[in-house]
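A single protein chain has been omitted from the complex, and every remaining protein chain is retained in its original position.
Chain nomenclature is as follows: A, B, C and D, assigned in order of appearance, with residue numbering initiated at 1 for each chain independently.
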Amino acid sequence: MRARDVSVFYGPKQAIDSVSIDIETDHVTAFIGPSGCGKSTFLRTLNRMNDTIASARVEGTIELDGDDIYRSGMDVVQLRARVGMVFQRPNPFPKTIYENIAYGPKIHGLADGKDHLDQIVEKSLRRAGLWEEVKDRLSDSGTALSGGQQQRLCIARAIAVEPEVILMDEPCSALDPIATAKIEELIDELRGRYAIVIVTHSMQQAARVSQRTAFFHLGKMVEYGETSDIFTNPREERTKDYITGRYG
Amino acid sequence: MRARDVSVFYGPKQAIDSVSIDIETDHVTAFIGPSGCGKSTFLRTLNRMNDTIASARVEGTIELDGDDIYRSGMDVVQLRARVGMVFQRPNPFPKTIYENIAYGPKIHGLADGKDHLDQIVEKSLRRAGLWEEVKDRLSDSGTALSGGQQQRLCIARAIAVEPEVILMDEPCSALDPIATAKIEELIDELRGRYAIVIVTHSMQQAARVSQRTAFFHLGKMVEYGETSDIFTNPREERTKDYITGRYG
Amino acid sequence: ACGGGGGGTRNSIRAVGSSTVYPFAKSVSESFTRAHPDFSSPIIESTGTGAGMQLFCAGVGANTPDIADASRRMKPAEFETCQANGVKDITEIQVGLDGIAFASAKGGITMNLTPAILYKALAANPYGEKQTAKKWSDVDPSLPDLPILVYGPPSTSGTRDALKELVLEVGCEADPKMEALKESDKDKFTQTCTEVRSDGSYVDQGEQDNLIVQKIEGNPNAIGVFGFSYLEENADKIQGLHMNGVEPTYANISSFAYPGARPLYIYVKDAHLDAIPGLREFVASWATEWSKGGPLAKIGLVASPADVMAKSKAATTEFPKLTIADLKSAAYPK
Amino acid sequence: MSDTITLPTRTPAFEKRLKKRYAAEKRFRLAGLGAILFSVVVLAFLLVTMTVNGIGGLTRVEVTVPIDFREAGLTIDRSQRNESESLQSLQGQGLPDVVDFYAEKALGKDGAAQISSDSWRLVANDIISNPASLDREVTFNLPTNKDLANAYRGDGKADLQPLAKRLQSEGKIASRLDLGFLTRSDATDPQLVGIWGALKGSMLTMLITLALAFPIGVLAALYLEEYAPKNRWTDLIEVSINNLAAVPSIIFGLLGLALFLGLFPNLRSAPIIGGMTLALMTMPVIVISGRNAIKAVPPSIRDGALAIGASPVQVVFHHVLPLALPGILTGTIIGMARALGETAPLLMIGMRAFVATPPEGFTSPATVLPVQIFLWSDEIDRGFVERTSAAIIVLLIFLLCMNGIAIYLRNRFEKKW
């Protein structure tokens, strides 16, 4: 995905100030930055989830496969099927585990019959590393799982519609260390198959899981590059201050 | 203040497990630890703000000037006037700036007449480093200030009743870096006059403002000592893991 | 929280009872209030004659009404209740006449009714047999071939009582068997003769005669039973049905030529006469209004015959005591 | 990976399905719009019907009768302050006959027979308030009786139609705005009724309701939300309040009948009993909305005050209550509006009697607006149909104002802390 000069406004207030970035398909990209700097806002522009906020307005262009997703006539439904999203707090639907995964394929009509659907569900759960844990309780409620399992369920749900990009907004911030480790592993496994963008407030996490890191500050993207470079050898003063704990 | 074997329960759930600590008068003490480890809970036992939570139960003793604050017959109102508190989100009253500061002295009958009250208000605002910014708008609403100013207003409000101890629960987590710096400066200035306890989720902040640091984990106090020791030379493995970003 | 209601006095006159008398009582109350602005205006409630009598006879004192409006005469049983409860002195005043009129919508069903036809059509068990008539023609082949549908007053009302006594019992007694039954088993007789069918052909319309008028207006095949005043009021919409060949008109009712004519009464609790300010004056106001062509006549009251009216007028100032013997003499002058 | 090429979300089949999904979306949305429009249309229909009918109810049919008092020889003792004595004196001097005479002169014998029997009183009142008119000719607009009014409006007794036609062609009869409707009380003649009595009854009743329900409701809400310990007793209180809020209003009528009228039987029909009954009904509404308003005050404010040593009572009365007040008021107004429109429980406690004069106080018999509407709706005369609608308009105006104030208050003070 390519973003060029993207600015986002909430009413009169500018939350993102002309950010340009190329997100590469076979990498994990991390967005870091202090609270309120606009990481989530920018992430949500990537699959137009910002449309749900009445006051939000986006300028600039964002292209997916060379196609501007903000052009008029762009089909948001299809876009969102192609660019999946995982949220900060796990948000499984209050339905069965099976139904949670099957939801996307069903509404999009991706499955030909029940058997196919079963296959999709199994495949998605396997990829999310959850199959073994839940295969005997597919008809339990998704909300009955533990936090970490719920988050993996949400990832499985996103995978089930075969997206091209997966956006994750602080997917581990509500989880304990063990669950966090599991998700980080999973991200590592999914890398290469999907383009992954992850927002995190933990620099350590960014260092662990990502290959590219973008540092945001006060709505601007300050620096973007190889993760190892950013953490060991930042070009900008602000990045350095942040990484060494001067603020945030 | 001295705490001995303090345990706190929320209903059946134990949130703090026999913590003993001496809080020294002329130092800033920082509580750090991962989310949910009980920092806030413990802080709130120190001025019995836990009383407002019906399910909370405290065991052990906490002494202020040798007087057990949990003994029956303890006047909680007076205790809280002696042990002030500043919260995570600034919570000025929706009244004028003047009224915000004057409220405490008024209900405790500290001022003899209007002039005295004016003096108290000015002195408190000066100490909180806010006087210059607000002296011309004392009758504006306290909520009309910026976040950082609001937080300083809350500190001024706490100071106005001349407490002995000031407890601060993540006072900067809702603030931007500049406001954070201001508050940190202020804490530094107040040190020595009041005993200050600060909860923070930022290790860097703890390192910057405190002389003593206590590290909490899963309801237990794992380590307590000189701040410089804790950060450079932790005794416990868990402290080290936390400080280096293994979890949290 | 504090302060008592207590007392035991009342300033305004209270009258309860018949919905038939209600409009007249309202009208008298209105003119009374105008003529005597110093007194509080009377409180008139329409409860139906039966319920009104029960309240009236509950005792003397501020909590009980001063006047019972009635569209039939007080029953000896009610009189006895009154006596038992300490309501010893009662004055009966006949204020005028009303007819229970049978009517249908203008242009709707017409027939010449008789008490016997009505009894056969409306009784639960005509002459002790099972009720089978569904259409008027089932009762009498000369009648229209239309379903029986009669809207009428509920069992609480005096109009219903009048229907029972003036029409149903009369129709019932036409059969000698019943005449005999009356002698042998009075209860059985009353039941057979006055119980109204409840299979939907007779529709009990609540205490609201107006609704009955609306009902039959909307259904040309329906017949309504209500006070003559309502027929008079709505003469532009509905037509009276002949009974025994007589039309329900003012003249026919005042002469008792129409079989459904009945007197209307008010009963005054003499004990209250000096306790309720204005009660005497209020009763007297009736006499100034009930004459032929007077204000009450304008709203449908048929004036009593001259001799009765004179007697009633005297009663409004002299307050003669009602006795059980008075009540046991013929219930309705024919 | 081979399957990266055949992404299922980018097939033509997917796009085809998409079209259908959008159509379904549109249908669903229209159904929603339809539902809400239905409600709006019904509301509009109701209001329009009432208004169209009710406008007529604010007028009455009057005839024009000039009276030359110079010929009548009436006198009025100007020192006589008492209105009713003046009235009696005028009646004694034959004013009714004077009015009849001039009516006959103006309208003919048949027309004079159809003026309201109350006409001379109107004339008398005019003279009393303006004695100078005894020295000249004055033209009065006198109400007709209801028969002629109906005839003029085109229905009613056929025999009066020609008279109405004639008077109309002479320009002597007209339907005129009747503001007296707002100042008179119940009557038997639709030409002479007014709603002031019922309105005053409503006001007195509402005063009692407000005086009882508001303080009790607010205090109870404060207790439950701020102080109540969690135990069986407070559970009981809470359950009773929630249930009371949904108990059918007629049950409150039964309570009023059995309890209040049992205790104070001679206060039957009195606003004080009605007010007490409605207060019990309104109190839970105030408690519940009050609790919501109190709940909406952010805990951080309580914490802030507690942390500088305010006692729980001080916290509530210095901080929570002032902040919750707009919300509590909104709830109170809505509860009061409901009580103002309530009919059924008042029927049970005798507020349905015919009372021809406005109530003097809280203990004199009265009726209230909605019951008056109910009673009039039962009258058959066509005049009453319009009068009923007019009374409904008056009631609705009151309620709309109250609801409007509540909505305004809510929008004005709705705070997201």
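Methods note: a contact is a pair of C-beta atoms (placed from the backbone, for glycine too) under 8 Å apart; a residue touches a chain by one contact, two chains touch by 3 or more.
Keep in mind that, in the parts below, contacts and distances are computed from a predicted model.
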item	value
Chain left out of the displayed complex - its UniProt protein name, from "Pyruvate ferredoxin oxidoreductase alpha subunit", "Dihydroorotate dehydrogenase B (NAD(+)), electron transfer subunit", "Phosphate transport system permease protein" or "Na+/H+ antiporter subunit C"	"Phosphate transport system permease protein"
Partners of the unshown chain among those that are drawn	A, B, C, D
Among A:Tyr70, A:Phe87, A:Trp131 or A:Phe231, residue touching the chain not depicted	A:Phe87
Omitted-chain contact residue, chosen from D:Ile76, D:Met203 or D:Val247	D:Val247
Interface with the undisplayed chain - residues on chain A	47, 49, 52, 54, 77-82, 84-85, 87, 89, 91-95, 103-104, 107-108, 154, 157-158, 161
Hidden partner chain, residues of chain B it touches	107-110, 112
Chain D residues that touch the omitted chain in the full complex	9, 21-22, 24-25, 28-29, 31-36, 38-40, 42-43, 46, 49-50, 215-217, 219-220, 222-224, 227-228, 236-237, 239-244, 246-252, 254-255, 257-259, 262, 268, 280, 283-284, 287, 311-313, 334, 337-338, 340-344, 347-348, 350, 352, 370-371, 373-374, 377, 385, 388, 392, 395-396, 399-400, 402-403, 407
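Please note the rule applied: only the chains that are shown with their structure count from here on.
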item	value
Gap in Å, rounded to a whole number, between the CA centres of chain C and chain B	85
Residues of chain B touching at least two other chains	none
In chain C, residues with contacts to at least two other chains	none
Residue ranges of chain D touching chain B (in the complex, touch as defined)	229-230, 298, 300-311, 314, 318-319, 323
Touching residues on chain D, where the partner in the complex is chain A	1, 3-4, 7-10, 13-15, 17-18, 21
Residue ranges of chain C in contact with chain D within the complex	5, 7-12, 22-23, 25-27, 29-30, 33-34, 37-38, 40-45, 62-63, 208, 210-211, 213-214, 230, 233-236, 295, 298-299
